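There's a structure below that I have some questions on.
This part shows chain A:
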Amino acid sequence: MNISSLNLTAIAPQIIIIITALVVLLAELFTGRKSLLAYLSLLGIIVAAIASWYIWNGTEQRLFAVPMFQTMAVADGYSLFLNLVFLVTAALSVLASINYLVRERINHGEYYALLLLATGGMMLMGSATDLMTVFLALEILSISLYVLAGFNRADLKSGESALKYFLLGAFASGFLLYGIALIYGATGTTNLAAIVDFLKGTGPMRGTYLFIGLGLLLVGFSFKIALVPFHMWTPDVYEGAPTSVTAFMSVGAKAAGFAALGRLLLYAFPTLLGDWVWALAVLSVLTMTLGNLTALAQTNVKRMLAYSSIAHAGYILIGLIAANEAGMAGVLFYLLAYAFMNVGAFAVVIAVGREGEPNLELSDYAGLGSRQPLLAAAMAVFMFSLAGVPPLAGFFGKLYIFSAAVQAGFVALAIIGVLNSVVSAFFYLRVIVYMYMQKPIVEARPVLAPPLALAIALAVLGTIGLGLLPTPFLTLAQQSIAMLFGA
Partner candidate 1 sequence: MELALFVVLAVIAVIAAAGVVLSKKAATGALFLLLNFCTLAGLYILLNAQFIAVAQVIIYAGAIVVLFLFVLMLLSPGKEESQDRKPYIRVFAVFLAVLMLGEVGYVAFTGVLSGTPGQYTPEKIAEVGNVQAIGQVLFTDFLLPFELASVLLLVGIVGAVVLAKREL
Partner candidate 2 sequence: MGRKTIFFSNLREAGKPEQTETGKLMDWIANLLIPLIKSLILVIGLLVGFAYMTWAERKLCARFQLRYGPNRAGPFGLLQPVADAFKAIFKEEAIFGQVHSKVIYVIAPGISLAAALLAFAVVPVGPTINSFQVFGFQVPDISLHLAADVNIGVLYLFAIAGLGTYGIVLGGWSSNNKYSLLGALRTTAQLISYELPMGLAIVSVLLLSESLSLVKIVEKQAVLPFVVLQPVAALIYLICGLAETNRSPFDLPETENELVSGFATEYGGIKFAVFFMAEYINMIVVSAVTATLFLGGWQWPAFLADLHPLIAVGLFFVKTAFVLFLFVWIRASLPRVRYDKLMKFCWKFLFPLALVNLAVTAVVVALLPG
């Protein structure tokens, strides 16, 4: 009885995050100041980020990309880059939450603990190399998010959001699990490396069960990352959940889903490429188009951002479909960019909002440009970036993904993507039009709390920074996916 490849330090970032969650949970007993817990969480996030960096660049090269826990997980470039995305998302969300929770009277320590546990789950999804780990990590993430969505217990909408998310999420988990079971039946293993070996051994064999299993797996993931037609829950859940939670899950859960899906499809099942690529292409087109067209009709900003997040999942999916290095690097870059701009946009929504969140309509943003010039400018940056206007982060994300699609021969897909971006520009720019060209209806001046301001400032910095200097980050992304294709 021995454990040959425990390699505990390689999973240090995840462990640090989960331990921080436990510390936060306990610390609430001893402190009355809940903001302290937020800063504790931030500290944990920063330490985890440092640990990730250390694994990547540290002198101890033996940590990097070595399978751990009997090849249950791995800390390779791919997972470490995704750690960055998740930690950025979590840090920005924590900053944006501090005063929001006080305002909504839901300031409990469990919020931060659950947020951290969800982050831990996301990071584990990025590093999982076994279907079992993928599933458990996904459940940790999902259950934390169900609870977070219903965290505002006094608010009926929040409860509705939690219940809808839970029911459909559990359903999706069922699909996923059936898929995993069938894949296990077909290959005799849940380990991705072993599946690769198995598929090499059988050549281009397409077992019926493997095929159905993969299909169910895709359906399960499609629910989780809200691809049309599995997106029905998204608008209600995103609208009902506390805004800071929406910010966190719209980016984090999606990125985690793409992380695991990317590793699964490109590392374990590349031999079945021809089978799944068309299914995904159809999903992608539907997702982009429907997400954008429905977003056009929304007047509630939170709901509009929910539909926009559906559309973005469609764009990101194109990178997966391209299934080449440029595409995957594009996906990672896009996820990072999306983390900054989308959390930033929701942070502005928090800043404009009032207790009980009545200020979510577009008209509430009228005249923001004169009332709160800086806030309006930040929102404009996020909207431009989400629409894909150069030279912001969103533009380069789209650029990389679309060009990868063209490289891989999916010209039509790229064209549909570009057309969709044009459509999306309408509703993003409408916010800007409201902010700068409409007379204010509400005269109240939103007061910007320092942590929230910091979150928005950091998000703006990230959005502009990634736009002005995309190359170092793209190189990083390219390095990090080398592992995926090297195998």
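Candidates were picked such that all candidates are chains of the complex that A comes from, given by their letters.
Please note the rule applied: a contact is a pair of C-beta atoms (placed from the backbone, for glycine too) under 8 Å apart; a residue touches a chain by one contact, two chains touch by 3 or more; residues count from 1.
Here the structure is a predicted model, which is why all the values come from computation and not from measurement.
Here chain A appears alone, and the candidate among 1 or 2 that touches it in the complex is 1. Interface residues of chain A facing candidate 1 in the complex, by the touch rule stated above, are 1-3, 6, 11, 18, 22, 25, 68-70, 72-73, 108, 110, 113-114, 117, 120-121, 124, 130, 132-133, 136-137, 139-140, 143-144, 146-147, 150-151, 153, 162, 184-189, 198, 202, 205, 207-209.
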